[in-house]
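All protein chains of the complex are present and in place, except for one that has been dropped.
By written order: A and B. Residues from 1 in each chain.
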Amino acid sequence: MRPRICRWMLALLLLAGCGDKTEVKVSDTPPAENVKDPGKPVTGDWLVIHSLSDPELLNPLTSSDASASEVLNYIFESLLTRNPKTLELKPWIAAARPEISQDKLTYTFKIRQDARFQDGRPVTGEDVLFSVKAIKCPFVNAPFLRVYFDSLVDAELIDPYTIRFVTKEPYFLNESVLGGILLLPRSYYDPENLLQRISVRQLAQDPAKLPPEAKKFGEQFNRNFNRNPLGSGPYKFSHWKTGREIELARDPNYWANGKEGIDQAHVDQIKFRIVNNMDAALTQLKSGGLDYMDVLTPVQVMRGTNSERFKREFKKYEYYAPTYTYIGWNNDHPIFRDKKVRQAMTYMTDRKLIVKSVLFGLGEVVDSTIYFFRPEYDKDLKSYAFDPQKALALLREAGWQDTDGDGVLDKVIDGKKTPLRFEIKVNSGNAVRKSVALVLVEELRKHGIDARVRELDWTIFLNDVTNHRFDAVVLGWQMQTTEPDMYQIWHSSQAANKGSNAISYKNARVDKILEAYRREFDPQKRIQLYKEFQEILNDEQPYTFLYVGKRASAVQRRFEGVEVFPDGLRPIDWWVPKARQRYANVATAQ
Amino acid sequence: MSIQSPTSPLLAPDNTAGAEDANNIAEGLWSDVWRRFKRNPIALVGFYVVCLLVFMALFADFIANDKPYYLQYQGKSYFPILRGYLVGAKLGRWPAELLNVDFKKLEGAKALYPPIPYRPSNINLLEPVEPPSARHLFGTDKLGRDVAAGMIHGSRISLSIGFVAVGIAALIGIVLGAVAGYFGSWTDLTISRLFEIMLSIPTFFLLITIAALLPPSIFLTMTIIGVTSWIGMARFTRNEFLRIRNLDYVTAAVALGVTDRKVMFKHILPNALAPVIVSVVFGIGGAILVESSLSFLGIGVPAELVTWGSILQEGSTTTFAWWLAVFPGFAIFITVLAYYLVGEGLREVLDPRLRGLR
Partner (left out) sequence: MISYLAQRLLLMIPTFIGITLIGFLIMRLAPGDPAELRAAGGLGAAAGAGISLAKRGAVDEAMAQWRAQYGLDKPLHVQYLVWLENLFTLKFGDSFKDSQPVWGKITERLPVTLKLNLWSILIVYLVAIPLGIYSATHANTIGDQITTVLAFGLFAVPLVWAATMAIVFICGGDFYYLFPPGGVESLDFSDQWPLWKKVQDHAWHLFLPVVLLSYSGFAALSRYMRSSMLEVLRQDYVQVARAKGLQEKVVVFKHVLRNSLIPQVTLLADLLPGLIGGSVIIETIFSIPGLGQLGFESVLARDYPTVLALFTVTAVLTLIGILISDLLLATVDPRIAFGRRQQ
């Protein structure tokens, strides 16, 4: 057959909606839920996940992007993990949760004796110690991971399967941080055992005093381990074709196969297919090239995924993504120093309409900096409804009036007549945030406030934010579904030195609350502290809180075991009954 | 490999006018040009389209505006659009009853609105992504902004970028080309190296680099398009100067002691302008194309500005909203085509060989 005819036939096939590739035996039976009990999980089949871009690196310590951690989480394990439903800490490679000393400074972990890395070697205390040393080594290119462990001053092995950590100050999240260290095989990542004689205590001190092996290790680690991760997890790294795909293969010799309390893997291969363009990705999903898209754009959710055919093949899941978007007002700015002005701005923002229209309903208005599924979230906060008249009244109270008839409010500040004019900065590449800014600006202009939007390239934008060079900014924070700690964003000390308190919020009472919270080990008391904290913020409106976004995912229906958890979906749980399996491994797995 | 650069690629490779009596062409050239130009129907159509576009750009505020031309309210008459101009120039103020008011919601008011009663920035979250209808001739975008209004006002941006960018390019190109062609030898050698450098630089890549790195602004876009597209004009100017320099009347002028500058710009340049003018017209078309690519990629255009390229970009990501793709793209196409046709018409008229003189 001549190629051209082939191509047209293929196109026709796809058009005609037969849609199925010839080698796939997808039956036209109704969706999974109506089928009788699918039985126990079995192995087999592949899961093809959509990835929007390549990760930069697949180095467990130096990678900092989300794509990388998504992949690495299948390959590496840590001492502790969390129950997906309750979010409680539970042991993984550790035999049990650690023993914590009375003064809350020492954590002792016992390590399981049956865990093995993917190259067959057992996981021992030496590997755990090595993993910590690698993080602490100043020559390893992971400065931002290292700050997590600033408080860790020492770690040593009591016996081959027991490790003891010593921290500088009590902090209720220390257990979680220590439990989350990714465990690296020493023999693979440090074949020459360069770090053997260097202690964690040494690494915590002056880098200039360290022996040359530390530097050598750092350089080797940064350079040689970026595309070949090896851990103890259920999936081994197969290959990475840049710009195309990353393939992980299930390890049939996984140490935890069949063991209680550890997540079991079922799917034989996980492929991350890289498609940079969301529209192209949806087309691939529909034509069978992808099984799972974890993020659909709002337009796709409203328009592109509602045909009968789509619903037969795929199931959509909508759940809250723990990120919230806000408008940050520079609290040091002469206009925004005044609480009334900030409150007025919030009244001027039609948040409900924004969610409905810009987000196509995929979100929820929020009034607090805490993830609203957390117990710490204060449900009794008074919400600011959209009320421009109230806003104008507040502004008048604050002294703003149009004294010169040019259509813009003004006020005399520090002896100068200042118009109510400012700039909202957004970063380029985020259409939703830009839309939010544009909507707000348009509304403000109608009422005599001369606001503008300025779109900046990400690096420039970031620079401006960290150096407090802005009037107002649209940004978001990623929240944890686990215990929050608002110190870094709201404490006045964090406003200097390019800290995360970019809006320069300073409130003495809030400072005290944040400090007390970190030392509080009783969950109930913590909730009380944060209740007061949220009330203060609600009154002061240093941010105009906008919304929590909802995420929509689509999964091909042949997968069983798909469930929505607080943290989202967990593909590792999924499996496909034999009758519906689509792909088979061509070569035998190693 | 798209040769969509602002230099004039559709011209024949060596466009030096070969007639020996070039000095006679200067007199009566323009009336002669116009007369011959009119004989070419296609070029004439192009010319009228260009005029229409310029008109549209100049009077955009009167074609698409959310303020009415004329308003009768509570017994008094107003002219809001004109008043808006005055206030903007700080020459007047809004009367208290009209301050920041929504004209469409005034009770008991009689108003006469422009044909498209919206500004491109009017956001209306209740009517996002609407297909073309009686209310919105060309539909709306995702923020409910009227596409027709965006296109009318967008013509201002596209045309002004075209003119200014090419103006800058012409300035640089003519001066450099004249100097190179007139003085020859070492000056020519150095300047020609400069030409070679600019030719070898991937101009579009350079454009993207500069535009992406610096904060977006229209002036920046104009400048960098201008600065990267002067080479064609420079080359033509240089060739013309090289040729004309050796003609008798120039030698005579030099012998008489006329200063170099006068010789170059008073005697030679007017006769050398013919290919450059054609180049300028093509250049405007090219600059508009480049600008549309830049705003499509999202660089160089400030956030609030609605340009043809930005609407088109939205069309490429919202694929079911075909009107976002069809209309602005078509506008760019027609504009550029008009300029090219005018340019081609001019070229045929100004090139003596094709005139059949000899």
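Here is the rule we go by: a residue touches a chain if its C-beta (ideal position, glycine included) is under 8 Å from a C-beta of that chain, and two chains touch if they have at least 3 such contacts.
Please read these numbers as outputs of a predicted model, since none were measured by experiment.
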Among the chains presented, those that the missing one touches: A, B
Of A:L290, A:L362 or A:L409, the one touching the omitted chain in the full complex: A:L290
Hidden partner chain, touching residue among A:T108, A:T162, A:Q196 or A:N226: A:N226
Option touching the unshown chain, where B:L82, B:I218, B:I277 or B:L297 are the choices: B:L297
Touching residue (missing chain; options B:C51, B:L86, B:L126 or B:I201): B:I201
Chain A residues touching the omitted chain (full complex): 3, 6-7, 10-11, 14-15, 21, 48, 56-57, 64-65, 141, 143-148, 150, 173, 177, 222-223, 226, 242-244, 273, 275-277, 279-280, 283-284, 286, 289-290, 457-460, 462-463, 466, 477-480, 484-489, 493-494, 497-500, 586
Chain not shown, touching residues in chain B: 1-4, 9-10, 12-14, 42, 193-194, 196-197, 199-206, 208-210, 212-215, 285, 289, 292-293, 296-297, 309, 312-313, 315-316, 319-320, 322, 325-326, 328-330, 332-334, 336-337, 340-341, 344
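By our rule, only the chains that are shown with their structure count from here on.
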Chain B-facing residues of chain A, complex: 278-279, 299, 303-304, 350, 353-354, 356-358, 402, 404-407, 426, 428-429, 431, 434-435, 437-439, 441-442, 446-448, 452-457, 460
List of chain B residues in touch with chain A within their complex: 87, 90, 93-96, 99-100, 102, 121-123, 125-126, 128, 142-144, 212-213, 215-216, 298-299, 302-304, 317-320
